[in-house]
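Just one protein chain is left out here, and the rest sit where they should.
Here is chain A:
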């Protein structure tokens, strides 16, 4: 497995595992994250996986003293390299599948008609294409539990809105260019909104505060407005 280390300031090391978004690099990112989680390095603060890299945050005060010539960066690098040599990338393909119920169109998906028009499709066809896909969560960023997702059909790709909405409600499912995603918290944004899920993607009081994690597979399941509302009421 290819890897390359470089420093990000005096508290972080970036492990580069490729330079392009693809399944192999993504699986390697997952394997490396998993391997780091299995370790109990005293200097480890946390790690942050992204499309092609894993960034490791460390505390230079907690690295073991080797000799006066070795910096905390060198000590941490050596320990990481030793670990990375044992990681068998690509092999592990176990991933969770998370089903996200979505009420498409209407007041929950005010831009569904626009997405259909731009792509010369009917609204039903857009919903069908969007909900037939399987999507990979490459990374989480931007907001708590916000997934950067790959796998959307280009047949429903739609440019962002010219002027962003001041507030997009939590649970909104949207399209921006070739990406699709779900908004865990209310935030401003320029995505085309095609539906909304009654699931809560971010719950700070839960032991796993975000519904989605990097490496998950997502499927979207269309639900009726009635099902959406009864789901909300149960909560």
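Note that a residue touches a chain if its C-beta (ideal position, glycine included) is under 8 Å from a C-beta of that chain, and two chains touch if they have at least 3 such contacts; residues count from 1.
Everything that follows uses one rule, which is that contacts and distances are computed from a predicted model.
J.: UniProt protein name for the omitted subunit, picking from "KipI antagonist", "Carbohydrate ABC transporter permease", "Tryptophan synthase alpha chain" or "Dihydroorotate dehydrogenase electron transfer subunit"?
T.: "KipI antagonist"
J.: Out of A:1, A:14 or A:157, point to the residue that touches the absent chain in the complete complex.
T.: Going through A:1, A:14 or A:157 one by one, A:14 is the residue touching the chain not shown.
J.: Kindly state which of the options A:1, A:50 or A:129 is in contact with the chain not pictured.
T.: A:50
J.: To test your reading of the contact rule: which positions on chain A touch the chain that is missing from view?
T.: These residues of chain A touch the chain that is not shown: 6-12, 14, 21, 33, 45-53, 55, 57, 60-61, 71-73, 139-146, 148, 184-185, 187, 202, 204-205, 209-210, 213-214.
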